[in-house]
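Here's the structure, in structure tokens; my notes come after.
Only a single protein chain was left out; the remaining protein chains are all shown in position.
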Amino acid sequence: MRNPGPRRWRWMLLVALTAVLTAAMVACGGDDEEGGSSAAGFKTVTIQAGQPIKIGISSVISGDLESLGVPIAQAAELAGKDVQIQGFSIAFVRKDDGCSSEGGVNAATQLIQEGVVAVVGPICSSSVVAAQPEYEKAGITHISPSATAVVVTAPARGTPFATTLRIPANDGLQGIAQAKFAYEKLGARKAYIVHDTDVYGTGLADSFAKEFQRLGGTIVGREGYEKRTTDFSSVVTKIQQQNPDLVYHSGFYAEATPFIQQLRRVLPNVKFLSGDGVRDDEFLRGAGKDAEGAYLSQPSPPAPGPEFDTFKKKFQEAYGEDPSDSPFTAEAYDAATVIVRALQEVAQKDGNNLRIDLRKLNEAMRKQKFAGASGPVEFGENGDNIGKASIEISFYVVRNGKFEPVQ
Amino acid sequence: MFLASTSFWLDQMVNGLTIGSMYALIALGYTMVYGVLKMINFAHGEVFMLGSYAGFGILVAFGGESIAGPMVAVAIAVAMAGAALASASTSVVLERIAYRPLRNAPRLAPLITAIGASIFLQFLVLDVTSAKASFYPRIFPGGSIVIGAFRITYLQLFLIGCSVAMMLFLSAIIQRTAVGRSIRAVAENRTAAALMGIDVDRAIVTTFVLGAAMAGVAGVLWGLFFLQIRGSMGFLPGIKAFTAAVLGGIGSIPGAMVGGYFLGLAETVGREALSTIPGLNFPNEWRDVIAFSLLVFVLLFRPTGIFGELVSRRA
Partner (left out) sequence: MPDIRLWLKVPPRRDVIRRLVPVAAVGLLALVPAIPFFTDPWLRVFFLVGLYVLLGLGLNVVVGFAGLLDLGYVAFFAAGAYLMGILTSPQSPIDLRLDFWVILPLALVLGAVVGLLLGLPVLPLRGDYLAIVTLGFGEIIRILLVNLRGITGGSQGLAAIEKPPVPGWQRIDEPWQWYYVILVAAVVVAFLSARLRDARIGRAWEAIREDEDVAAAMGIDTVKYKLLAFATGAAVGSCGGVLFASYIGFINPTSFTLQVSINVLAVVIIGGMGNTWGIVFGAFILIGVPELLQFRETADALERLGWLRTILDAPFAALDAVAPFGVWRVPEPETWGRLVADKRFIIYGALLIIVMVLRPGGLFPSRRRRLEFEAPPPAEVAEPTALAAGGSQ
């Protein structure tokens, strides 16, 4: 192999210089992004006659979380089906964000590029947090049907994003209500916490623990598990040793199902309390008899309202599946509904074209207040759904293979 | 909290043995393939997963939740046989398509192929099932044996018993039969074995078949115990089992067995034991960290694993 001499240095230096110079050239002569201020980059969008109004969906379309992401996308699309706004139809553009931060950013960039006026999603908190600045810069309001992390509406630095909205309740409220229920209604004094180490599970467990202790209860143990765990035997043994009054679980039904089955083998009678990630028909189906007597909370009215029934019927007609099989479908439907309703208020005919002022759209979306399929929808200053906060967290118990409200 | 009752420690021990049995069964496949081909069969976890699904299909065909009485035993036996068959077939196909052409390529190529096969199978099943879980029917009789502070459910006993039986069976094949001899010969020195007239290809395929059959059975046992299976279920047990195989000394069959139980016990009893040290607390979420740290620790002092041969430095 030849010994490269100093010539190599020079070539490479030349390359580096070229790159830098080109950068400088483009910087000075390239197109400027609009909306240079730190505020949202709202502008007005014109839709040509004959073109549809595009609404984006940032969800998980393939891979492990497909069973979560696809029904959500389907539910959202349902809200725009056969809807006409001033003679213009709605087209949904789906992008796969892979529930990751880089995926969220890529999906956002693509959706913005494609000229969507608003977005349903992303569904995962990490995607939302990563993509928020993008949406804000482009002035595209996005509304998440499932991101529950606190930081989504309370960013680490700066004020909440004007373009970020979400439907599900803040976990803090559910946890507090659960703790009250456990202490007062169930009379529990010693609780053992088992939680999903992901954002939702940890957040909910934190808020439950804090309130439960404040009320006077003790947390006798706390164990986390990673998603996809199926072996809870050593956790169950630990619980058995501690002999708590209540086993508190926060996470999703995918893991709650094997957990409660293994728990019941050893402790058939200990009280079990979990949250809306578990309150799902899949849990009943998977856990069968072992689910009997389990308490579950949900931030929505005790009986699903007529809005939910309408939605459920529509979903079943369109896709042949029960939307309750998958979490957050009702929320996704509501999210898209918010967009559609706001569009109806704000879109203006401009000759044969349609004009949409994104700022007005954002304001209209934020002002929406209605009874949705997933419960009341009303947005607070920071983008949270305060409609959820105004209703009590409802509690259910599993009896005879069904969810029955606890009065 | 060492004064936690003896029953607590015994329970954790039973837990460890139960999960360890499954790690051991799966680990056998890894170790055998490695011994013969000197390659990590990354797709073995997916072979396990497919066996589990095959068993599920058979149980559903038998009637699912409605299987009762002696039919339960029959159904489970057929399910295990079917799973073994399904896993073995998958493994054979994999060997043919993905591994055999690379037999003489340096190690990185078959590693990547194996990883590719693993990803392919996993996501194929996820796609077909729309990433939804399937539930094994709960037909295994409940109940347990209690002797003083010691208790074990029938299911756990069955699991451990089955695994031990399969391992003994495998050992017998390897040690006593002609085909086993040929496998051992090829593992020791492929060229010499070929020169001695052994059909190397057949020995290799048999290795895959045997290892996969073990994993298939493990898949059914897993399904019966944990009751929930999905396309991504093979990944973590696969890695754990491979860790167990390495721990025990990869290429060594008793090593895989010991490694599996060692890992299972470390995750349960070991973790709890460490948690008793004042100031330390290792709840469940630290389980895998313990497992992998253990691996590193063991390999620091015995780079070829517990039973590993000190010979193969060029491994």
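Letters A and B mark the chains as written, and numbering starts fresh at 1 in each.
Rule of thumb we're sticking to: contacts are C-beta pairs under 8 Å (C-beta built on N, C-alpha and C of every residue); 3 or more make two chains touch, one makes a residue touch a chain.
Small disclaimer: the values here were computed from a predicted structure and weren't measured.
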Quiz item: For the chain left off this view, which of A:67, A:101 or A:262 is in contact with it?
Solution: A:101
Quiz prompt | Residue of A:203, A:275 or A:327 touching the missing chain in the full complex | solution = A:203
Quiz item: Among A:114, A:322 or A:350, which one is in touch with the chain left out?
Solution: A:114
Quiz item: Which of these touches the unseen chain: B:47, B:250 or B:265?
Solution: B:250
Quiz item: Residues of subunit A in contact with the chain that isn't shown?
Solution: 1, 3-4, 7-8, 11-12, 14-16, 18-20, 22-23, 25-27, 30, 33, 61-63, 94-96, 99-102, 105-106, 109-110, 112-114, 126, 129-130, 133, 149-151, 155-158, 197-199, 202-203, 224, 226
Practice problem: Could you list which residues of subunit B touch the chain missing from the display? | Solution: 34, 38-40, 97-98, 101-102, 104-113, 115-124, 126-127, 191, 194-195, 200-201, 239, 242-243, 246, 250, 285-286, 288-289, 292-293, 295-296, 299-300, 303-305, 313-315
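Going forward, only the chains that are shown with their structure count from here on.
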Exercise. Measure off the straight-line distance from the CA centroid of subunit A to the CA centroid of subunit B, and report it in whole Å.
Key: 37
Quiz item: Which residues of subunit A touch subunit B in the complex?
Solution: 62-68, 70, 194, 197, 221-226, 228, 230-235, 237-238, 240-241, 254, 257-258, 261-262, 265, 282, 285-286, 288
Practice problem: Give every residue of subunit B touching subunit A within the complex, in rising order. | Solution: 4-5, 8, 11-12, 15-16, 18-19, 123, 126-127, 130-133, 135, 138, 142, 153, 222, 226-228, 230-233, 235-236, 267-268, 271-272, 283-285, 287-288
